[in-house]
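Written out below as structure tokens is the structure these notes cover.
Only one protein chain is missing; all other protein chains are in place.
As written, the chain order gives the labels A and B, with residue 1 at the start of each chain.
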Amino acid sequence: MTAQTALPRPRTGRLRIPARPREQRAPLAYLARALAAPLVVTIPVAVWLIVAAPGSLRAPAAAGAAAGILALVVAVAVAAQERWRARRLAGQLDALRAEAERFADELLPAAVRRITAGETVDRVLTAVREPLTGPQRRMLALIADRVGSSESRRAAAMAVGANAAGRMQALATGMLADLRQMEHRHTDPAVLHDLLHLDHRTAQAGRLADSIAVLTGARSGRRWAKPIRMESILRGAMGRIAGYQRVRLHSTSEVAVVGHAAEGVMHALAELMDNAANFSPPTAEVHVYVEEVPAGSVITVEDSGLVMGEVALRRAQSAVAAGSGDLTGLSGTRLGLTVVGRLALKHGLTISFRPSARGGTGAVMMIPQELLTVPRPGMDAGPDAEPLLPPEVPATAPSVPAPAETPDPDEEARHTAPELGESGLPKRRRGQTLSAAGHDGPGHDRPAARPSAGSAGHGTAAERAARFSTFRSAVHGTTPAAPAPAPDHESPASAPGADRDEHNATAPSPESDAR
Amino acid sequence: MDYATSDPGLVPGPPGPRAPLDASADNGLKIVITGGFGVGKTTMVRSVSEIRPLNTEETMTQAGAAVDDLAGVGTKSSTTVAFDFGRISVNARTVLYLFGAPGQERFWFLWDRLFSGTLGAVVLVDTRRLDDSWYAIDRLEHHGTPFVVARNDFGGPKHSEEQVRDALSLADGVPLVDCDARSRQSSKDVLITLVQHLQTLSAAHPRAREMTAP
Partner (left out) sequence: MTPRPGREEDPDRLYTLTSGRSRPVSDAFDLVTLVVAECDPVPGMQSEHAAILRICRRPTAVVELAADLGLPVGITQVLLCDLLDTGRISARHPRTVRTAAQLPDPEILEQVLVGLRNL
């Protein structure tokens, strides 16, 4: 692809790259300088020889001297000319070399930098003020063009990723809200159990979408309209990881994280918790401590897994410190820490790693004071708040307007005209609705003979149990009552000393794919 | 406190403080008020309750509103039904809880929990939509839960008690009364009818006098 076809540029743009003027310095002054020294020496010698020579020899001496001087002058001139040419060539070579180096070391990289920073190829080329040779000009144009098109491809890919991540975030957020409603609506413990399972899965999927959004530079998907209390921050973070049941919280903190930073803090914490859970034995606990310091709040996530070696610590630190680095060289395994780095940069969090007192590794997050606030009283009751107000006088009959309840349109639609009796009222047949609903046949209907609510509706309960156990095994892939399966990855303890990142790469857990 | 009630269209009462129970309170009893949608269950709970009826579920609002609603799947605000309840302190030790439970078939999953251990039930009916109560009555008969039927006066054509009783295929012993769910006195009378009905049943079954320990 040539520059012209790829990006039609105004011809003036090309013409504006100035050509280098040829070096045309006159050698005369140089020649004079070269001749001066031999002449200053030889002429007095020649004069002295002529003067000192006997009279008869004076003429031939003078002639000889003149000839000699002439020969000398010619020789010197020739030599000087040669030397001058040599010097001039060397000078030209030096200048060319310097120019090539400047082209390669400064001009070209600067141009590439500006293009990758988002400037158009056109703009960058026309902005070049330095004189360039034809080949340099062509080289620059070609490279700029290639970099420009690869840059726009990259930007397009990122935009696609960011857009898709945003949609996934919106979906996950919507699903989480729906699930929360259902969790309140369905009082059946078996249904609640299943809903909580789906809730947990959705929260993890949402976190993955959040990570992709962070890496592709998309806007954060969720914002909280109010400060989020520390307990909720910690639980919001742990709810997004597979091994949340292993996380133990130790916090008496009363502060809250301001709404605009809460999501980022939770996401970063979730990545650190997930990291800790994945790099400690599957049953080991991960402990989270919160400590107030003058500069803010310090949250420590400690695992009892492998102690990270110097190299691993440094690597983790640099992954987190990279902050704005690009995605190249980002192996799937270090995704989580890169996300943490981006979030830390965005919100001004400080992240560090150190060996943990528990034998594993501690990840330390410092939330600066600017992101913290004390919850308003009433936003959430503190431990000493009084929940109950003084007794009220029992209300007298409230004068509510006539039962003005509007029928549910849904019910309305299902309201089929029933069979009317002689009174003009629809006539109920006992048990009809139960059998129509398919719960219990009329045969099961023994009024007042089976008063125990607990044992009533066995058919219903059995049916329900069967239905939900199928549902459960479909979603769990295990026995009904079993909790979510633990990530099926090799115990890190089995590979002592292994680099944490590499270990994870060799034993990818199905639930920790965000790393 | 901003609790939603399951029956929309009602003017919400003032958010009042909730009185704590006597420290000696030690026995909670249940009565369920059921019936079709919009028949006045919440109204009846409200008219006799000493607390503003509470709901086990609040109106759901946006959950962490999505900044970007690219996919158009934004969370919508909606009210869903669980059950609302009120309270009557019978004396220093005994507290009666009234549960307004939707009588529709799609809420059957609530019933086991609500009806286990309940004293009895009130089925509220609206003669204009009598069949709305069928499922509730079938369910109660099936559970063997004692109940009374209360006809909430919505105006409309007046049917004789016999006509309604016949239309509902009510067993002979089941009381049918008229009421105005908005009236505290009228709602109280319905509850009194239910308790008297329970006493009658209890007297008819002398074996059932045993009190069961928890």
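One rule holds in what follows: a residue touches a chain if its C-beta (ideal position, glycine included) is under 8 Å from a C-beta of that chain, and two chains touch if they have at least 3 such contacts.
Only a predicted model underlies this, so the values are computations on that prediction, with no experimental measurement involved.
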Which of A:239, A:264 or A:296 contacts the chain that the document leaves out: A:239
Of A:111, A:124, A:171 or A:262, the one touching the omitted chain in the full complex: A:262
Which residue of B:37, B:85 or B:154 touches the chain not shown here: B:85
Where the missing chain touches chain A, by residue: 176-177, 180, 183-184, 187, 189-190, 192-193, 196, 199-200, 203, 224-226, 228-229, 231-233, 235-236, 238-239, 244-245, 250-252, 262, 266, 380-381, 383-389, 394, 450-455, 483-484
Absent-chain interface as seen on chain B, which is shown: 1-3, 17-18, 20-23, 25-30, 48, 54-56, 58, 60-64, 85, 87-91, 94-97, 99, 113-114, 116-119, 146, 184, 188, 191-192, 195-196, 198-199, 201-203, 205, 207-214
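Definition applied: only the chains that are shown with their structure count from here on.
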Distance from chain B to chain A - Cα centre to Cα centre, in angstrom: 53
Chain B to chain A touching residues, read off their complex: 7-11, 13, 16-20, 36-40, 43, 46-47, 49-50, 52, 56-58, 60, 62-71, 73-75, 78, 80-82, 104-105, 108-110, 112-113, 115-118, 127, 129-132, 134-135, 137-139, 141-145, 152, 154, 157, 159-160, 163-164, 166-169, 171, 181-185
Sites on chain A touched by chain B in the complex: 163, 166-167, 169-171, 173-174, 176-178, 180-181, 184-188, 191, 218-225, 263, 388-392, 394-408, 411, 415, 418, 421-434, 437, 439-440, 444-454, 456-457, 460-461
